[in-house]
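One structure is given below, encoded as structure tokens.
Removed from the display is one protein chain of the complex; every other protein chain stays in position.
This part shows chain A:
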Amino acid sequence: MAGLLLSRTEKVYIVNGIEEDFRSDGRSNYDYRPIELETNVVSHASGSARLRLANTDILVGIKTEVDIPKPETPGLGKIEFFVDCSANATPEFEGRGGEQLANRISNILQRAYHASQAFNLKQLCIFEGKQCWKLYVDILILECGGNLCDAVSLAVKAALFTTRIPFVKAALMDGGDVDLQLSDDPFDSKPLVVGTAPLLVTLCKIGNKFVVDPSAEEEFCSIVSVVIGVSGNPAHYTTEKIENVESKFTTIGMSGVGGLVPDTLKSAISQGIVAAKCLDSALGRSLLRERQDICSYKKDSYGFLK
């Protein structure tokens, strides 16, 4: 990533370690670094989350707005992603420096969330063909420590999980226009159903092996990386018993200069789906735990200060 230099011998050390399935901090090629999550950190947003994966720090806020659905999809709501790379992360993001990376991440999220079975956009519909909810997902990258895509997608899903959409009390038809009356009570709202929302998994090809959750140094050693989007399993996100939904592959993106043989690509995808399932169930468990905490007592906000 940005502003990093490694000597040739350090690269040799990293590549050989991955070949032996023993990375420089003792992880195997399939292990993630410890992740820390906090939801509802921004009180003005409809839903928010902050996620820290080793040195990668992500803040996500979600804003809801009433909008008119697209004519080709009258029954669906809208979701839009905006990534902002803070110059705090690295000096290279200053000005327009982070724009390319930001666009790449927001595009792949956009594609992943618009796959037909990934995220249920029907729940955002208010009045078919006339009114729908539009979710603005604002992602702020505060620190870059490798593996941005995965961290961003986890934070987005966590933020969506806490997002509540106000109920519509009454709708008045005024000619062709609809006039909505929304409830003023912030608790008079429904949570989003996010079980199937996709997660992104980056697989970095280093040497002849693929690794998940590369650190910034490892990313520097890789010639090509594959980002895949995998839809989630709603059974992990509720305490009720519902049947498992098989995780499905929703999107793929590649970055780096290298290429891949079809067979390696296939094995990368299957490795990514396994990793995504693990991530999904871990995220679901901790989100349910967080929700329980909020219900049982007044939650202290930790944010950035503690």
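Keep in mind that, in the parts below, a contact is a pair of C-beta atoms (placed from the backbone, for glycine too) under 8 Å apart; a residue touches a chain by one contact, two chains touch by 3 or more; residues count from 1.
Keep in mind that, in the parts below, contacts and distances are computed from a predicted model.
**Q** Which one, "Prefoldin subunit 6", "S1 motif domain-containing protein", "Agamous-like MADS-box protein AGL28" or "Mediator of RNA polymerase II transcription subunit 18", is the UniProt name for the chain you do not see?
**A** Of "Prefoldin subunit 6", "S1 motif domain-containing protein", "Agamous-like MADS-box protein AGL28" or "Mediator of RNA polymerase II transcription subunit 18", the absent chain's UniProt record names it "S1 motif domain-containing protein".
**Q** Of the residues listed, A:Asp57, A:Asp138 or A:Glu290, which one is in contact with the missing chain?
**A** Touches the omitted chain: A:Glu290.
**Q** Counting contacts across the full complex, list the positions on chain A that touch the omitted chain.
**A** Chain A touches the chain not shown through residues 5-10, 12-13, 16-17, 20, 22-38, 50, 154, 212, 271, 274-275, 277-279, 282-283, 285-286, 289-290, 293, 299-300, 302-303, 306.
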